[in-house]
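For this view, one protein chain was removed and the others were kept in their places.
We just call them A, B and C in the order they show up, numbering each chain from 1.
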Amino acid sequence: MSNEVKLLAHTPDAERIVAAAARLCYSDTTACALMDGLDSQKTAAFLAHLRESGHFSPFEHATFSFAVDGISRVCSHQLVRHRLASYSQQSQRYVLMGEPRTVLPPSVAAHEGARSLFEETVRRSHEAYEALIALGVPREDARYLLPHGWETRLVVTMNARELHHFFSLRLCRRAQWEIQDLARKMLRLCRNVAPALFSPAGPACVTGHCLEAHPCGSPFSSVEELLL
Amino acid sequence: MSNEVKLLAHTPDAERIVAAAARLCYSDTTACALMDGLDSQKTAAFLAHLRESGHFSPFEHATFSFAVDGISRVCSHQLVRHRLASYSQQSQRYVLMGEPRTVLPPSVAAHEGARSLFEETVRRSHEAYEALIALGVPREDARYLLPHGWETRLVVTMNARELHHFFSLRLCRRAQWEIQDLARKMLRLCRNVAPALFSPAGPACVTGHCLEAHPCGSPFSSVEELLL
Amino acid sequence: MSNEVKLLAHTPDAERIVAAAARLCYSDTTACALMDGLDSQKTAAFLAHLRESGHFSPFEHATFSFAVDGISRVCSHQLVRHRLASYSQQSQRYVLMGEPRTVLPPSVAAHEGARSLFEETVRRSHEAYEALIALGVPREDARYLLPHGWETRLVVTMNARELHHFFSLRLCRRAQWEIQDLARKMLRLCRNVAPALFSPAGPACVTGHCLEAHPCGSPFSSVEELLL
Partner (left out) sequence: MSNEVKLLAHTPDAERIVAAAARLCYSDTTACALMDGLDSQKTAAFLAHLRESGHFSPFEHATFSFAVDGISRVCSHQLVRHRLASYSQQSQRYVLMGEPRTVLPPSVAAHEGARSLFEETVRRSHEAYEALIALGVPREDARYLLPHGWETRLVVTMNARELHHFFSLRLCRRAQWEIQDLARKMLRLCRNVAPALFSPAGPACVTGHCLEAHPCGSPFSSVEELLL
């Protein structure tokens, strides 16, 4: 996949803040004093306890902002269905789509004939887009011809509770490969900076108990396996 | 426009419920007693007072569910950015797109050459989609070739507060024509069943004070004008 | 308990709307046509399938509005923590609290000495509230003396997905008795008008798998038992 996912920013000291906020509920002292008393081992143990009990509300105090470049509009349409998150997305109404840039699905890439038909069709659609603009059609209307796989960019911010929910749905093998790939990259970035908040994270096969009426048949055995 | 928008359901007696809920905040009696005391004239006057003061929170008690058929995926991608709402949308991963069905922008329809190029490109893209499927590419990947203007269906539920927000943004002349058209149809349906909740409703030119740095230059003079 | 909970309004034909919205995702037909094809048996079977798979998003299309009178401010403070809901609550800033009206906890009522101390303290606090007002203290400040158990009224609207979440947390034996009682009354009202949306509903012991690190030790065996 040629997309790029970067962690733009995240709550500093996120693990201790989540742990201190959770402890506050059951303590007679301040959040700041609680933070002072938390080393990384105690923090990790306490976060594990919260996750196992399903008490995710303190995870909301930690937020993560990602710059995502080069996913398809198919994928972004799925992504923005997660409503407890914030999005700023490149507008096709205002920005001219100057060159054909479309995500190529692996199932298409794997078959020479499929691939050349795909690329040919993308090229022609983009030519028609440019021809419409030359005829005076506004960009926002000419784009009705651009293929769904067209690339987009966005900034997305989610808190760690919603990220857990997102990873549970989108790292499942039943999710589409492109959003799985995006979620995998996001989870790797999160685990780099806040491992204790996201160990584990992922679909029910990794964190709990799969409820799907028609399960995939090849559950992941661990977060490490799904992150390979 | 060939799309269809129907009101599937709405909160019964929505106007009186909103008015009674608002009154409850300042009264020493029950919501049911307050409803009994509200005739349609008092209700309308009280709702007007709430709207003018910007006190929209009681409007959340009234919800409206719409069946929307035949809008483009361009329009649905804009629509689902409204996060305080509920959506169920037809999946292109599972449903076979058997025939070319694409929304034709008026700016394209108006120009014979543009129109035939548009239709030709849509037809070819759909043929390529079918060819990929014949080669064994899954539907969810073949659709990367379908044009953005492809038609979709969905059910959307919003409460009256969020509808007011939606109408304020999407009935503005700066919104794209397709979502303006959708919003107009939704507002007409709302006003049929709950006129006092939505008189007026719409962009700042109709309900208040336009803040746009680059205004459209032709503000609406009334809700009636924008609903024409 | 002397509180009163009434169902003010709910989405008409809620079960079929939820089922049709869910089917829409996998069909090539309209929501209206799908509704026409759903009798109550098919609807119930399909809703059971959604619940068992954990696919609750279509449940959001059904909303329920309740009038709640006579719960304590303790209970309302817990209730409004559910953020995916709408509230209109009686204001103590504006409404004069003319008589002592406080929720009496069963654990206090059960012990004669505790009960008389409780009632005496409530009476004195209310007298001090009235004395402060007589001295010119605003209502909004005098109420700082009113006990937490003081009664309040509100209108609350939730959709069926959030109601399921609410019932899962607040019908658990570990929730406080007062919000358990409120949730039980709300669930009975929901099941009267839309049984297929809420069979079953409730804590993990009834609908799934308890995750509590310290479980209550006496799980409910069925929704019927918890509704007794």
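Convention: a residue touches a chain if its C-beta (ideal position, glycine included) is under 8 Å from a C-beta of that chain, and two chains touch if they have at least 3 such contacts.
Predicted model only: the values in this text are computed from it and were never measured.
J.: Can you work out which residue in A:H82, A:R153 or A:R191 touches the chain that's missing from view?
T.: Here the residue in touch with the unshown chain is A:R153.
J.: Which parts of chain A are in contact with the chain that was left out?
T.: Missing-chain contacts on chain A: residues 4, 6, 8-14, 17, 20-22, 24-28, 30-32, 35, 57-58, 60-61, 63, 65, 67, 69, 86-91, 94-96, 98, 153-155, 157, 159.
J.: In the whole complex, what residues of chain B lie against the chain that is missing from view?
T.: Touch set of chain B with respect to the missing chain: 49, 52-54, 209, 211-213.
J.: Which parts of chain C are in contact with the chain that was left out?
T.: Residues 72-74, 76-77, 80-81, 83-84, 87, 92-93, 102-105, 107-108, 111, 113-114, 117-118, 120-122, 124-125, 128, 131-132, 135-138, 140-150, 176 of chain C touch the chain absent from view.
The definition used in the following text is that only the chains that are shown with their structure count from here on.
J.: From the C-alpha centre of chain B to that of chain C, how far is it in Å?
T.: The mean C-alpha positions of chain B and chain C differ by 30 Å.
J.: Report the inter-centroid distance (CA atoms only) between chain A and chain B in whole Å.
T.: Once rounded, the distance between the two centres reads 27 Å.
J.: Would you please write down the residue numbers of chain B that are in contact with two or more other chains?
T.: Residues 87 of chain B each touch two or more of the other chains.
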